[in-house]
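Report on the following structure.
For this view, one protein chain was removed and the others were kept in their places.
We call the chains A and B, going by the order they appear; numbering starts again at 1 in every chain.
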Amino acid sequence: MTRSNEYLQDAADRVMITDLLARYVWAADYGTAEQWADVFTPDGVFGADKGGLRVVGRERLIEFINDLYHTVPHLHHVTTSIAIDLDGDRAAGKSQLNEFMSRPEAIYPNLHGWYEDDYLFVDGCWLIKRRLVHIPHPENTQAGKVGEYFEAFWKACEKYRD
Amino acid sequence: MTRSNEYLQDAADRVMITDLLARYVWAADYGTAEQWADVFTPDGVFGADKGGLRVVGRERLIEFINDLYHTVPHLHHVTTSIAIDLDGDRAAGKSQLNEFMSRPEAIYPNLHGWYEDDYLFVDGCWLIKRRLVHIPHPENTQAGKVGEYFEAFWKACEKYRD
Partner (left out) sequence: MTRSNEYLQDAADRVMITDLLARYVWAADYGTAEQWADVFTPDGVFGADKGGLRVVGRERLIEFINDLYHTVPHLHHVTTSIAIDLDGDRAAGKSQLNEFMSRPEAIYPNLHGWYEDDYLFVDGCWLIKRRLVHIPHPENTQAGKVGEYFEAFWKACEKYRD
């Protein structure tokens, strides 16, 4: 054996957190609100720097993702370059978010941002304790056709302000 | 050791299936028809819900991918959020497909869909037994410039109808 056991375990934790993030995307794009809430701890937090968005706890998470489903359907949350720092049963991660929106006339690259996450290993499974979305250039989610399609979503977000 | 051996093996299987899916993409975008057929079992199936596409077995798979190469070259099959359910030497997976097409005047996001797969572990290697492509919004593969570029491909697909 040339690689240490610690190396194998670190790699395995990275895979399992990557799997968790894939299930988050599936729940957001093709799943149910309950499936989306399931990838968070019961007191999980979802926030965004744009507009002071802050959604805390399972009930509010379900309410929020339902608002997303109803205002901007047909998204792909393409999540790439997942970099994870491990610390036993805790971990922190960041990943890039490249969001695409399918509309009858075209597919739009509609948002460009990144996630900053905290994870917990609970009963043999990783869960998201806190996910913050950073949107460094929110102006391109408000311009042109993308801006029109997103208008109802940004309005719905006002309910979740800090 | 804090993680179980089962956890390490599950993680390793996920990595090896992810590697298989990367090799599928390479064969589709930059490789040969034989390399593409090699990622399937000899009786492998590739199908799509759009147009009842159904391609069965190595010989037909080679014929089909050659039709793709000739009608819509310069694609990137960007495959993300791979979620795998393991069951010993069998597995099922789904992943998002974000297809991009490089043309002299621009790069187009041309297709937005997802794969539903069955895999088998044979002689130390994972292979695709069945891959179905779901295209929930086929209308945007038929609109505008993307529609023009794709016309010959959809026509070629008629040969592979159920």
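What we mean here is this: contacts are C-beta pairs under 8 Å (C-beta built on N, C-alpha and C of every residue); 3 or more make two chains touch, one makes a residue touch a chain.
As the structure is a computational prediction, the values presented were derived from the model and not from experiment.
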{"item": "Candidate in contact with the missing chain, chosen from A:Ala37, A:Ile84, A:Val133 or A:Cys157", "value": "A:Ile84"}
{"item": "Residue numbers in chain B that touch the chain omitted from display", "value": "5, 8-9, 11-13, 15-16, 19, 21-23, 25-26, 29-30, 74, 76-80, 88, 100, 102-109, 124"}
{"item": "Interface residues of chain A (partner: the chain not displayed)", "value": "1-3, 7-8, 10-12, 14-15, 78, 80-84, 94-96, 98, 109-112, 114, 136-137, 139-140, 143-144, 146"}
